[in-house]
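Take this structure, written in structure tokens, and hold onto it; I'll ask about it next.
FYI, not all chains are in this one, though none of them got moved.
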Amino acid sequence: MRTTDKVNKILSCFEADNAGTRGNLARILMEGHLGGTGKLIILPVDQGFEHGPARSFAPNPEGYDPHYHFRLAIDAGLSAFAAPLGLLEAGATTFAGQIPTILKMNSANSLSRQKEGADQAVTASVDDALRLGCSAVGFTIYPGSDAQYDQMEEIRELSAEAKSVGLAVVVWSYPRGGSVTKAGELAVDVIAYAAHMAALIGAHIIKVKLPSADLEVAESKKVYLEKRIEIVTQAERVRHVVQASFAGRRIVVFSGGAAKGEESVYDDARAILEGGGNGSIIGRNSFQRSYDDARKMLEKLIRIYKREEA
Amino acid sequence: MRTTDKVNKILSCFEADNAGTRGNLARILMEGHLGGTGKLIILPVDQGFEHGPARSFAPNPEGYDPHYHFRLAIDAGLSAFAAPLGLLEAGATTFAGQIPTILKMNSANSLSRQKEGADQAVTASVDDALRLGCSAVGFTIYPGSDAQYDQMEEIRELSAEAKSVGLAVVVWSYPRGGSVTKAGELAVDVIAYAAHMAALIGAHIIKVKLPSADLEVAESKKVYLEKRIEIVTQAERVRHVVQASFAGRRIVVFSGGAAKGEESVYDDARAILEGGGNGSIIGRNSFQRSYDDARKMLEKLIRIYKREEA
């Protein structure tokens, strides 16, 4: 399958990576309805780990079944499907070769009293990713937390191993813990910083939350004002985060957080598109809707990203 | 020995597992009086480690002898027998090939002052399981405890090794410690969460306690009420836990806890059966009774699970 110019341009940015890793990035970028556009939508299903099964799946009980998510991602023509070990084990063989998968390698849970930004458990290995046929491994870091240096060192090992065997590396970069305030977790200076660090530690695909217009760190606030960095609109903030991710040389996808109204999801996508982001990673907003609603919403999102509809 | 349709259906859910692991699951599911029904009763004898010998075996002193438990499990036609290293070493050769065994790989003890949910000692290896002819390894995690992430990382290693050599993995998922309250250890939202995490880290068989109707976590309480999740009866709660275990794609067995009246044990089994659980794991309630009483009780349980008696 010939890769498009847009995809080739993205791939050429990963100049230190071997053909295996580039092939897996190509696989994600060429998959589904956005295949070849340079845009992507990823379905992540690790909320059961983070928040428990009822909070994740009770709104749409079909989601208790792992196969449901594989099917949703495939039927909707998404770019990739991300989940922890057990969930991928429950469907990887049935759906082998049908959608690129991302093995989410570490997870926290809300039963822990080490709530904000504490360590996580690494619950899978690169060998697991290979035997399950994954295209990438995913890893969460909490920039700002007391656990962040340990997490960065963990990802150093896993990422080095993953790259050597041709896998891509996705980093969920979520500022929290330490002296980061609740509002600060979404502050644009902090999000841009988090994206930049993900790039610096070697991520191919960076996942951050859509930033607010807040500025958290006193020293950076000064710079943002002085240098008149444009962060008023969501699109401007996306553009700034993309810039912070090696001026667009890394793939950046944005999550929208908790389930919310459809229009709000579309607005996010429009802003990501306008700001030059690579796409969305949409978990609860897709699988907590009914299958039909999710399919309709994802179709519209795809049309937005393909500029077939505003 | 041909496997039944019920067993084949269960085995087909373990699609990422090799023939060795599926064969060992089949061995457990085809063993004893419940063989082929898709239901199972496991005899676990690790309470000596957890509570000391006298608290465990004084009620029925025959239980001090490891051979007693092997014999009880075999004579009663149970599905498997689980115990720590030394206990299996004391009988595995005499009873080789007579009942599937599960090597319990980690254990805590009540002499430790790190009472609630602290770490445990890993006291055996996958090589031990192979030389002792075990069908599975067992591992306890304490979701919510401060040790939980370390435990999950330990089981990642052991589970990957066990699966690669064709063994099955049983996870005892016992919420405790950290900010989990005493009542919360049995709260249905917490138990469902614990079962879900066991599935996510790759368990084939999940062991949890029968949940109470309590709800522990504020955020989930809201969801249970809003979504009207049915948790009034024990059977409903079992059904919810099974749902949280990949919508029934994983085997779930329930323990009844401390020794109690017979009728209560039967009621538990009736609820497990009605709720679609896979069976019981019954330690103290069997070996703390006299041999004859235990046999009678287990026979009745088996008849209940076979629907030969209500």
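Think of it as A and B in the order they're written, each chain with its own count starting at 1.
Note that a contact is a pair of C-beta atoms (placed from the backbone, for glycine too) under 8 Å apart; a residue touches a chain by one contact, two chains touch by 3 or more.
Predicted, not measured: the structure shown is a model, and the values here were computed from it.
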Overall number of sequence copies in the complex as this file defines it, 2 displayed: 5
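Simple rule for what comes next: only the chains that are shown with their structure count from here on.
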Inter-copy rotation, chain A to chain B, in degrees (Cα atoms; steps of 5): 70
Centroid spacing, where centroids are CA-atom means, of chain A and chain B in whole angstrom: 36
Contact footprint of chain A on chain B as seen in their complex: 13, 15-17, 143-144, 146, 148-153, 156, 160, 175, 178-180, 189-190, 192-197, 199-203, 217, 219-220, 223-224, 227, 229, 240, 243-244, 246-247, 249-250
Interfacial residue positions of chain A with respect to chain B in the complex: 48-49, 51-55, 58-59, 61, 64-66, 84-94, 107-114, 119-125, 127-128, 131-132
